[in-house]
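Just one protein chain is left out here, and the rest sit where they should.
Should a chain be cited, it is by its letter among A and B, assigned in written order, with residues numbered from 1 in that chain.
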Amino acid sequence: MPQTLEACAPPLHPMAPRMTPVTRFIRESQDVFTFDLAPEGATPFAPGQFNMLYAFGVGEIPISISGDSQAPERLTHTIRAVGPVSAALGKLQTGDRVGLRGPFGVGWPVEAAKGFDVLLIAGGIGLAPLRPVIYWLLRHRAAYGRVGVLYGARTPDDLIFRSELEEWRRTPDFQLRVAVERAGPEWTGDVGYVTPLLSKLRFDPADTVSMICGPEVMIRATALTLEDAGVADSRIFVSMERNMKCAIGHCGHCQFGPLFICKDGPVHSYDHVRNLLAYREL
Amino acid sequence: MADQIDGAMATLTVEGLEKLLQAIQARGYRAVGPTLENQAIVYDDVESINDLPRGWTDEQDGGRYRLLRRGDDALFGYSVGPQSWKKYLHAPKLRLWTAERHGDDISVAPEPPTGDRLAFIGVRACEMRAIEIQDRVLLGDLYADPHYQALRARALIVAVNCGQAGGVCFCASMQAGPRVTEGFDLALTELLDGGEHVFLVEAGSDEGRALLALTPHRAASDDEIRAAAAVIERTASSMGREMRSDDLNELLTNNLEHPRWDEVATRCLTCANCTLVCPTCFCTSVEDVSDLAGERAERWRRWDSCFTMDFSYIHGGSVRASAKSRYRQWMTHKLATWIDQFGSSGCVGCGRCITWCPVGIDITEEVRAIRGCDASAEEPR
Partner (left out) sequence: MKDIADLLRHHPFAEGLDEDTLSLIAGCAKNVVLQQGDYLFREGAAADSFYLVRHGAVALETFVPARGPFTFLTVKTGEIVGADWLIPPYRSSFDARAVELTRAIAFDGKCLRGKCEADPRVGYEMMKRFIPPLVKRLQSARMQALGMYDAANA
């Protein structure tokens, strides 16, 4: 037998979920909700990593962790109800059990970004995987230069983390711009697409690390805008979404060219994916 | 690894091979190997060498497979059939775990890996390479598949150096055969031409040597060793297909918008046959099921294929909606990005995808078409 076979010492059953109680459930908007899971023992995770969440008898989906990586005794997930599994998760109540596997994947480069200006650009539910970065930046504020967050959403009603958005808006040395695509007259904030707001943020492009999470169309447009502004493509990080069934690199579903989004990502530096993003249906 | 068959060789008669099979079974292995079923050579349990397709061969071409009678009693005188050993090591359908509700709580019981000790009889060089490739996929990174791992760690491999190349074979192009060079416990070369029907045997592991010691054999003669080398040489020089393979990663990566993908998409039925017969294709999906009372649930894993629409489904639709993109995914993964991911090509040159394609799409021909008009050579992207 080849020796390499003996050398692996992984968790015995990487596909078996831990049934974990829901300890808090919050409705963020009409179709988005947040819940906390309290697994036995702390489950350390890095901002940008994801878990596989299983709704009993229904199925399992990948969900980024939206909570504080410095309080890993609680695993927070923010989910948009779009399919059968997310809809089932949306019907949970405190005390119900959710199957948990994870955390998986490569997260945001929060350590490598120390000393840089940091720009976070989120579209829709894409703010959820970036919230751990915001928590991190706020806790280690002195280690970073200027910090800016752009957040785009459909309408004011679709905004998530509203009370925190207000808190961050009032935070000194923290630039936050929120743009919605359409709004009624009660909305006094920005209306329009999110990337043009980049010009409203103060940052030094030569010394900026940027992290983008949102729909792929937005990632492409935003990364190009950042490049045009002078941010190096190796300092632009994007979170990619593909179908995932196993999260451990075995099922093959999440391939994107040579990459497995589940283990090489979901966060990739833009210089590694820009050529791949240019091809349709890759 | 020896390129020439060297001195530590034994010779088995046909009766000796039967004794070897008995020794394997006596050591607790479940022997599986080629058998005749439904007019094809498929892998199944073998009790004795009489279960092997003695005196049969096959004729293979794009979209074509049929069995023919040989003029001799060869036991391994055919090339690979539709199945590969992955049906044992990486089961087509497998329950991963069972969950049960107890009041508020839910318990999850992982499916224990089977304790089976499988002996694979008649593993060809391309298949040995395929197993090593799946090893890297399913065991080689952070997570190991416990089911694969348990079966693989206990499996005995009795390999066979091919005595003839099939019509769609191109293992020589992929440097994957026809000689088995590593990973085996025992490797046989069937000798039919010297008057006596014998098998030259090479032991590749302690387990192989132990089994050989339990089997009546004699030291191989120089003539037999030379004859075996000649058999393999003849096979290597009579491959039914060939494909230049040293530059495939660059060639395909630089030609992702080549017009040939549109052309092949007009023929490809996206039936997924190629992925099912491929000995390295590893993709799976999972299905979650529950009973009507909602008290018990299970997760099953089954083979999946990048040719299905569901494979790339994300909310809103499938990433690869066109046949073109799905064929391109399969072929570029197999021949190009696999190298980035796992350090080797995902193709072993067995030719199954050619034979079992209902419309006879030939991967070697597709590569030739792209190479013949390399878009990147004229118009860099």
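As a convention for this text, a residue touches a chain if its C-beta (ideal position, glycine included) is under 8 Å from a C-beta of that chain, and two chains touch if they have at least 3 such contacts.
Here the structure is a predicted model, which means the values were calculated and not measured.
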Which residue among A:Thr78, A:Gln175 or A:Ser269 touches the omitted chain?
-> A:Thr78
Which listed residue (A:Gly123, A:Gly148 or A:Pro258) would be found touching the missing chain in the intact complex?
-> A:Gly123
Return the single residue from A:Lys114, A:Arg154, A:Arg169 or A:His272 that touches the missing chain.
-> A:Arg154
Candidate in contact with the missing chain, chosen from A:Cys213, A:Cys251 or A:Leu282 = A:Cys213
Selected residue (touches chain absent from view) among A:Glu73, A:Glu167 or A:Glu181 = A:Glu181
Chain not shown, touching residues in chain A | 63-64, 66, 78-80, 82, 86, 123-126, 128-129, 152-154, 158, 181-185, 187-193, 195-196, 200, 213-215, 217-218, 221, 239, 241
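Methods note: only the chains that are shown with their structure count from here on.
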What residues of chain B sit close enough to touch chain A in their complex?
-> 96-97, 99, 101, 104-108, 110, 132, 135, 137-146, 149, 152-153, 183, 205, 256-257, 282-286, 288-290, 294, 297, 299, 301, 304, 306, 311-315, 319-322, 324-325, 329, 333, 337, 340-341, 381
Considering the complex alone, what residue numbers of chain A touch chain B?
-> 1-2, 4-6, 8, 10-19, 54, 56-60, 82-83, 95, 97, 99, 241-243, 245-246, 248-253, 255, 257-258, 260, 263, 278-282
